[in-house]
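Missing here is one protein chain; the remaining ones are kept as they sit in the complex.
Going by the order they are written in, the chains are A, B and C; count residues from 1 in each one.
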Amino acid sequence: MVCYSRVVNQYLALSIGLPGHGFHLAHDPLALLFLAILAPQIIATGLGPDRKSVAYWFFIAGMVLTVLAAEAFTLLLGFELMSAASWLLVLRGDRKPATLYAGIAMFSGACLLPALFIPPGGIAFSLILLGAGAKAGLAPLHAWLPRAHPAPSAGVSALMSGGMVKVALYILIRYGFIVLGAAAQPWWGTALIIAGSASVLIGSLRAMLEVELKTILACSTVEHVGLIAVGLGIALRAKALDDPSLAALALQGALLCAIAHGLFKPLLFLGAGAVKHATGTSSLDWLGGLIRGMPKLGGLMLAGCFGMAALPLGPGFAPEFLLLHAVINAAGTGEIIARIGFTALLAILGLSAALALGAAVRIIGIGFLGRPRSLRAAAAEEAEQPVLFGMGLLGILCIPVALFPGLILLLLNPVINQLIPGAAQTPLGYAPAPLATLLLLAAGATYAALKRYGTKAEREVHAFNGGFGKPPAWLPFGDPVTQATGTGFAEPIQRVLGVAILGVKTIDPGELYVLDPLRRLNVQFTRAAERVRRATIRQRLAFVFAALVLFLAALGFVQGA
Amino acid sequence: MLRALLAVIATIIHSVLVFGLAPLLMGIVSKARARLLGRTGPPYLQPYRDLAKLLRKTALIPDTATQFYKIWPFITLSATAVAALLVPSFSFGLITAPLSDFITLIGLFALARGATMLAGLETGFGFGGAGAARDTLFSLFTEAAVLVLVLTFVLLAHTPTVDGIGIQFRDGHIGLSVSLGFAFAAMLCVALTETGRIPVDNPAGHLELGMVHEAMLLEYSGRYLALFYYAAALRLMIWMSLISAIFLPFGLADSSAMLTWPGGLVSWGVKLIIGAFALAAFEVATAKMRVFRVPEFLGVALLLGILSSVFLFVATKLGGT
Amino acid sequence: MNNLIYPFAHLLGGVILICAFALLSQRRLAAMITLYQFEAMTLTAAAFWQGYAQHELALYLTGGITLIIKAIALPVGLRRIVKNFNITRAVETAMPVGLSMILGVGLIGVAVWVVLPTTMNAVTLTREDLAISLSVVLLGLLVMTTRRNALSQVIGFLSTENGLVLAAIGMPGMPFVAELSVALLVLMAFLVVGVFLFRIREHFDNLDIAGIESIEKQGR
Partner (left out) sequence: MSIALLAVLVPLLAAIPLALAGNATSASYFNLALNSVTFALTLGVGFSPGTGMLHADNLGIIFGIVSGFVGFTTSVNNLSFIKSEQGRKSISRWRLYHAMCQVMLGTTLLGLYADNIGLLWVAVEGATISATLGVSLSRTASALEAAWKYFILGGVGIALALFGIMLTYLAAQPALGPGIAAMSFSALTQHAAQLDGSLMTLAFVFLLFGFGTKAALVPLHGWLPDAYAEGPIPLTATLSGLMLNVALLALLRFRHLMSANAAAGAGAMHPGPFLLILGLASLFLTGFSLWRRRDSRRFFGFSSIEHSGIAIFAFGIGGPAIIFGGLLHMLLHTLLKSALFQALTKAALARGSAAPGNYGFSHLRGMIATNKHLGWLLVICIFALTGLPPSGLFTSEYLIISQTIIRALYYSLPFGGGLLLCAIAIIRQVGPVGFAPAPASAKPQKAGADIITIYAHLVLVVLLAFAMPVPLVALLSHIAEALQ
């Protein structure tokens, strides 16, 4: 027996991981935080049908591995595993964006790999920013996200938007603040802020203009990634400029945003999947009035949109609040150009907050309220139990984030201390609990007043509809044409802002200025390669011969010199 | 302890006055406007009568309404009411002062607006949708402009709460500056939009194609409509109080010094009345804009807001701080 | 006698180089085959001479094989192909003959240029020998790349192979010279006698690889 084990040890022992080096895992507050962000999404999506897919578990394994990685190989292995598994899931959902997605995913891996090896400095950070930014959907490399995230099944979309993007940001944080932290320069933060604010603007605008429900959510993810990046950028800049309190404030905002977004976005994606399942479409222009058939789902979606719109008393407001204060504080000191920049950033953030509200209202108002725009929407039935359960779980977890962000911030303290040593914590100036009390009080008082002074009489009538008559009997929900569509709702904004930023054809600048030129370049080079490939035997022989003579001549040249 | 007690009392007075007088303010504006146009106009108390009438009417629920039909007015009104509790009226130092962060206030307005927009989309008829879409468009610029204004205020007052900003502006010898002038103009534009007045929207108009706020309420009636009306009145009150508290804070009281209260009350009342007349005069003097000119109007407000910050930066640079 | 060994070896190498160069200038297959035959004969003589000089039996063997196969069998086969397929007319070249000859001169220059810096202290084969065989190899390759006709490509390849054998026989004490040259000959015989030409005959009317090129034009 002993002898056997020796044989096993000597000859059959396996070197798990990188041959000769192996795997290394470690955990610290930052990693634990991101694991905590991932956990509820994994549980919620795991309740759905996706758990039967092997790729889904590979996907999760990749994310967890990335977060827990202690060295470059494991980190990259996890990262690429995550990309590969999610690519397969995207592919099975929709073949069209899969290649683009794989390309971007591999591009980010290709950027991260060198960054892990070259000495800390600007180049390393730029590569990290490119790599992690591309994966997270940070402008200008964001154009793939609204295409790829909606493609797979709902649970996977939820995990991609809520989890995978966070893992990319985790890498950005880990390298920007910890690994490369000592070499940090203010411009790192500035770059992050610029990329973030562009994402915020484009993401929120497209979220307002898109018609597919999942695409809207994906665009909103771009916006939230931008918000987090803005927070991280301010923190990084402040850290480099030796302003730990501002850095802590911005970081609080960014991390809280990551937490909140990790809850409400998967919830919304799961809901969007359920809508698609129930109606066969997720285009807002074919939905409407879903809340009648699926009240529970509608309520949960409302809760999610509440967070997405960053309204007070919702989970999304506290992060937005912190971020806005961070921007205001950042605008308070420093170079005049930077201050003007921060002022503009503030305007962008205001614009996008309103756009986010508009997008959220659009999802609920067009999709769930109003009249059905198709028979399938009219016949929609309540989502399945596991989906509702998963969404409910995420919804319940939103409550502490929404009402007690102060507590969550206390829990974040170790992370913030890890990232910015010696940061002074500023108390949160936003107290949702008393506000919620006041709101309930006001609502209660209103209700009591109505009860006391008003009549209770109610009568169901045909809608006023600007005085138009009753629709014919064969249109049980009225004429569908007389109600605003998703496109129509967004039309004023498309006219005023969409044309200015996205152009007349509403093409994402990331598509127009980044992906399209690359495609054209590829086509050109491919044509050249085809010319080489079409060479005749004699010409191929001539290649060999020419290369040989060239090498010989070079050799003669070098040796002669 | 005494301070807290005084703050509580002041808050109660504030609530009673704000909630009680909001329709009256509306009445004053309507009356003044009618007078300026040479008409007699409705009585000052007409809004109260309207509300009472609406409360007594049977609510007509459209057949296409969903379960949430009755919830939106409550949310709109409650959010506006909470905002009303946060904005100081006659006195600073209310018990809600620590909560009155400017950004929270913006959020509450957004919450009320969101609920109203959903109310507009609720029954699925064209006008509600059109109104909501236009409201979204306007809100883009107002939110951006307000946030930039907040920056100016915070940089001057070094505090983000409305209460603190008011106190600083009253006591801090900020004086008149170009920045504040720009900010004031921008704030007025925003306030006109937020309260749905001419030139952006016409509260009295009933031409559906041009309506924004009213269009969203077309399917509401009875007590639910009353809630929306009341919320609108409250919003006017809040914005007037807000502008008075920030730009004209002189004379306003402190909750801890009871003796200043009467002065504060008088000063607040006078400012409201002047504001009401000024608003009426402005509305009479201008015409309503086409919808797609409003973004330009608000763009100017945004630009003014940014300019006010920029001038501030330049001033501090010159001042050497 | 001893002082004659190297000059004579050089002389034979030089003759082979001239043959290889002359191949470049030929447009007609029959003349190319004759030149090749002469080249092979010179190579045989060189092999015998080296065998005599190095007292190496294997080199005689190599010479014998070269004589029988390259100088007699292959040219006979090639001539038969020419006759059967009736391709006695001038073959089309891919570039003007003058230009290819200029290139050939350039190649000889490159060969000399590359070989010159090498130091060969203890080796009896001098730089010149190496330069000659390298030149023959390169010229053969040039023939292959400048002729459109398959048979002339084959002749170019055979000439290249002659260069290789010339180098091999000049390597003092190199083992397996005979074996390697036999292996090379297998390749060459495979090339010439082998089924290719007949198969190409089956599918293409002549030995011009333009027919093959047209297939290649279709995308895949």
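We adopt the following convention: a residue touches a chain if its C-beta (ideal position, glycine included) is under 8 Å from a C-beta of that chain, and two chains touch if they have at least 3 such contacts.
Small disclaimer: the values here were computed from a predicted structure and weren't measured.
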- Item | Missing chain: touched chains present in the view | A, C
- Just the residue numbers, please: which parts of chain A touch the chain that's not shown? 10-20, 58, 62, 72-73, 76-77, 80-81, 83-84, 87-88, 91-92, 95, 98-99, 102-103, 106-107, 110, 113-114, 116-118, 522, 525-526, 528-530, 532-533, 535, 537, 540-541, 543-544, 546-548, 551-552, 555, 558-559
- Task: Determine and list the chain C residues touching the chain excluded from the picture.
- Result: 114-115, 117-123, 125, 130, 133-134, 137, 141, 144, 150, 153, 157, 160-161, 163-164, 167-168, 171-176, 179-180, 183-184, 186-187, 190-191, 195-196, 199-200, 203, 209, 212, 215-216, 219-220
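Definition applied: only the chains that are shown with their structure count from here on.
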- Message: Taking each chain's centre as the mean of its C-alpha atoms, which one lies nearest the mean of all protein C-alpha atoms here?
- Response: A
- Task: Could you please state the distance in Å, as a whole number, between where the Cα atoms of chain A are centred and where those of chain B are centred?
- Result: 35
- Query: How many angstrom lie between the CA centroids of chain B and chain C, rounded to a whole number?
  - Reply: 98
- Message: Quick check: in the complex, which residue numbers of chain A touch chain C?
- Response: 530, 534-538, 541-542, 545, 548-549, 552-553, 555-556, 559-560
- chain A-touching residues of chain B, taken from the complex the two chains share: 52, 55-68, 74-75, 77-79, 81-82, 85, 96, 98-99, 101, 103-104, 107-108, 110-111, 113-114, 117-118, 120-130, 132-134, 136-137, 139-148, 150-151, 154-155, 160-161, 208, 218-219, 222-223, 226-227, 291-292, 295, 302, 305-306, 309-310, 313-314, 317
- In the complex, chain C residues that touch chain A: 94, 107, 110-111, 113-114, 116-118, 138, 141-142, 144-145, 147-148, 153, 209, 212-213, 216-217, 219
